[in-house]
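All protein chains but one are shown at their positions in the complex.
Presenting chain A:
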Amino acid sequence: MQSAHPLEIPEIVSYVASYVRKRNLTTCALVSKTWYQAFNPFIWHDINCEFEGPYLPEALHRHTQLVRTLKADYSSGKEGRKKLLDLRFPNLVSLDLSIILLHEDMKEWVLDHSSVTHLNLNASDLNPVFWSTLFGFRHLKNLTVWRLELSGKDVDTFWQLCTHLERLEVFFPKISYPGNTLSMEFLSIKEFKLCYFNHKVEDFIPKFLQRCPSLTSFWVYGKDSPEFISSISELVAARTWPHLHSITIMACKIASDTRSKIIR
């Protein structure tokens, strides 16, 4: 008896699927049941919900367990948002939410996906209540937040969350940080990215960074904040981060002595 063709063995087809480009995946899924089983996890692996049509959630609901990366943009309509809120993705790893209007009814849905390790929250209208949901994400390694606004005891809870993180990106943060009480260490943070416009907001950042000894990469986009950049340069010069290999500073005015300090 002749042995089976390798491309009928499920594990092998699954390896093949991992090398097929996205746009060819669905064609391959139509070959046979074995191929469909092998290709389907790759087809539904990354989902981008823009809700141009009303049917996507209907196709999606059969494959929610396969979705690992979900990007949802709520700017394009109430209907789609409602439909998404009916779905749960039990194996989700990465969640990327762009929200124009943050509704209270989303809180439960967001918390139902709090086992993700990657989270990107991009909201333009903030409900402060919503920030507290962030603290339910106990497995987070990679966090990107836009317009993070924190004050009072939420700040401490946020630091607590940061102790697990490997990568933190903050865009336009507003953190009312009460003085010198930061005593935690952020041992796992390796990458930090910051974008801001208002030079008053970043007072806490050098204090925070000082407590990230494993930092390897630092990226900042800012405007008119020589004090901030100079405090960073002093930290660099003092070898606060022995593993640092990449530092990017954009759109900042840097005084020449500060520049030479960083270069050294």
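Throughout what follows, contacts are C-beta pairs under 8 Å (C-beta built on N, C-alpha and C of every residue); 3 or more make two chains touch, one makes a residue touch a chain; residues count from 1.
In the analysis below, contacts and distances are computed from a predicted model.
Its record in UniProt calls the unshown chain "E3 ubiquitin ligase complex SCF subunit", which is the match among "S-phase kinase-associated protein 1", "E3 ubiquitin ligase complex SCF subunit", "Rad1-domain-containing protein" or "Rad9-domain-containing protein".
Within the full complex, the residue among A:L25, A:L182 or A:I247 touching the omitted chain is A:L25. Along chain A, the points of touch with the absent chain fall at residues 3, 5-9, 11-12, 15-36, 43-45, 47-48, 53, 55-56, 58-60, 62, 68, 93.
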